[in-house]
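Structure in structure tokens, see below.
The complex appears here without one of its protein chains, the remainder shown in place.
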Amino acid sequence: MTDILRLTGVQVRIAGSHILQGIDFAVPEGGVTAVLGRNGVGKTTTLRAILALVPSTGMIEFDGARIDGMPTHRIVRSGVGYVPEDREIFASLTVEENLKLAEVPGVRPDYDAVHELFPELHQRRKQRAGTLSGGQQQMVALARVLLGPARLLLVDEPTKGLAPKLVTEVGDVLARVAERTTVLLVEQSLPLVRRIADMAIVIDNGRVVHTSDARSLLADESLVNSLLGVAGTDIAPKAHRAPVIGAD
Amino acid sequence: MTNLGQTLTDRAVAATGSQRRGTGPGRIRAVLIPLAVLVLLIFLPWLGFSIPGVLPGPVNSPGSLQLLALCLVTAGIALSYDVLFGRTGLLSFGHALFVGAGAYSAAIALGRWGAGIGVAVLLVLAVGITLPLIVGAISLRVKGIAFAMVTLAFAQAVAITVLRNPGGLTGGEEGLSLNRSRLPALLSGVVNAPYRYWLALAFCVFCVLLVSWLTAARTGHAWAAVRENEARVEVLGLSAYRAKLLAVVVGGFLGTLGGFIQLIIIGGANPHLLSTELTLSLLVMVVLGGSGSRWGPIIGGALYVLLDNRLQELSTSSTIAELPAALRIPLSQPVFVLGLLFILVVYFAPGGIAAISGRVRARWNSRVTDKAAAP
Partner (left out) sequence: MSSLILILITGVGLGALYFLIASGLSLIYGLMHVLNFAHGAFLTAGAYAAWVVTPQLSGLGGWAFPVAVLVGMVTGALIGALVELLLIRPLYRRHIEQVLVTVGLGLMAVALFTGIWGPDPHPFPRPAWTTRTTTIGGAAIPNDRFLLIGAAGLLLIGLVLLLRHTRIGLIIRAGVENRTMVQALGIDVRRTFTLVFAIGGAAAALGGVLGSVYLGSVSPGQGTALLIYAFIVVVIGGFGSIGGTAIAALVVALVQQLANYYLYSGIGDVSVVLLLAAVLLIKPAGLTGRTA
């Protein structure tokens, strides 16, 4: 199996903080690779470094070609999609316009897939995106990257602040998407990871400290505990994770 | 807008080693050379040599002394602006407000009120402290570009008001001429040009000493910290607001004082002293000279006045008149040349003259040590 993404010795310094101190990992093509770790260890920064949204040193290879040093828009054009933490959809634009913006000139956008996965978005297409609920905004953020021929999707905490029902739905969507695209998923929700992830990479203190297939990692409670600091062995949806935005 | 002016000031500071607290020959040189220059400047009115092309006559002629006095007072005012811009990272578009306030309040006191020089001085000092305090207290509620625009707004509001000549107080477009009858006789008259020159020199020296002292003290460290990373200053428990307010007050005070001195030197207060053009020219001066460095703003201020004056002379000379129009027209406009230099500095030499001289000095030093190391 080939690796679609490979990071070697990637370091990121922001305002004097050495956030990434040497990230090495490879993402196999196909399926979902989860990036796990405590808060603040550098998971989001890793995704942003891949997209050149933060300056980094080290080597980043996508599909065999080096993308470190390329500007963000060219990295994205070469087939990397981004679903950022906090969604970052354009609130002043309509749903339709948000999607239209994501169209790649010269490539037929795959609206069939999008309408199939997110029928509600088609109904709300004239609605201003800023008035959507959190879950609906997440759908827009996901739909955006599915219009084009992206071969790798970087997805950052898509279930953050969502009600349990929506967490499941997002998980379903990601699982279906992963059938035709590789997904690199930063997630805090371990049950979701357990359900859909094939591989797991754990980051701590700006370095990769563990790589294995997801199921065997999550089955080992003490390992999970030491790496992620998860209290208790229950990996069912946590009661204290109150959804910020309720079910819609 | 974070990191205000940081690229520019960092390079100037790094190149001139202003932050270096070293010992040995470098440090002694850093004190001796300015001291030697100061001694030279003090004795200038007794020296009769000429610098053709730079000064209009022999160094101790009234015309030259007048020009040098203007250079010195402008250098001090430029330094006062750099306290905000280069030292603390505050981009202000309203510094002319202080300069104009200093000139106009003294001119009004001496002229319209017929008060004595003592009253005028007290008024200037009072204005120099309260005005920046008020302006700073209000405008520092916002940061970055918003701060710049608020200061611009205040300065413009006052400029517009002064132009309207409310109650005949400010003389409108023509400004107010200095009422020399209330001034000590020593400061009036062509023959007393040296005294005005020494006054300007004293002001410039005062600015340098005050700013150097504050910069070396904890205040200066707070300013530098705010310039680098204001968020972190708050985390460390220091008050960024207080440091910034102090910068505005110090810079504003020196600027007001400078306006007063300028009034004495040029013999009048005019609306240009309150204009945005003046503030922008201060910006050009500090960037050209090297913002955030010890001598950069001084060099920039003096150079700006010198170039402005000389270029105006040059524009009427025969050499320029013979050039083709495409060259002659731009070169006959000092502000064009200065603006161009300014842009070139921003692109290619962000640390200004101070940084260039620093680099030259560094390369000279390394060549000396290379020679010493060679067998």
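The chains carry the letters A and B, assigned in the order they are written, with residues numbered from 1 in each.
Rule of thumb we're sticking to: contacts are C-beta pairs under 8 Å (C-beta built on N, C-alpha and C of every residue); 3 or more make two chains touch, one makes a residue touch a chain.
Everything quoted here is computed from the prediction, not taken from an experiment.
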Candidates B:38, B:169, B:335 or B:356 - the one touching the absent chain: B:335
Which of A:25, A:62 or A:82 contacts the chain that the document leaves out: A:82
Touching the absent chain when the full complex is considered, from B:169, B:280, B:314 or B:356: B:280
Contacting the left-out chain in the complete assembly, out of B:217, B:343 or B:362: B:343
For chain A, residues in touch with the removed chain: 51, 53, 71-74, 76-77, 82, 84, 88, 90-93, 97, 100-102, 104, 144, 148
Where the missing chain touches chain B, by residue: 1-8, 91, 138-139, 141-146, 148-150, 152-154, 156-157, 160-161, 164, 276-277, 280-281, 283-284, 287, 329-330, 332-336, 338-340, 342-343, 346-347, 350
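Rule of thumb we're sticking to: only the chains that are shown with their structure count from here on.
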Inter-centroid spacing, chain B versus chain A (mean Cα positions, whole Å): 53
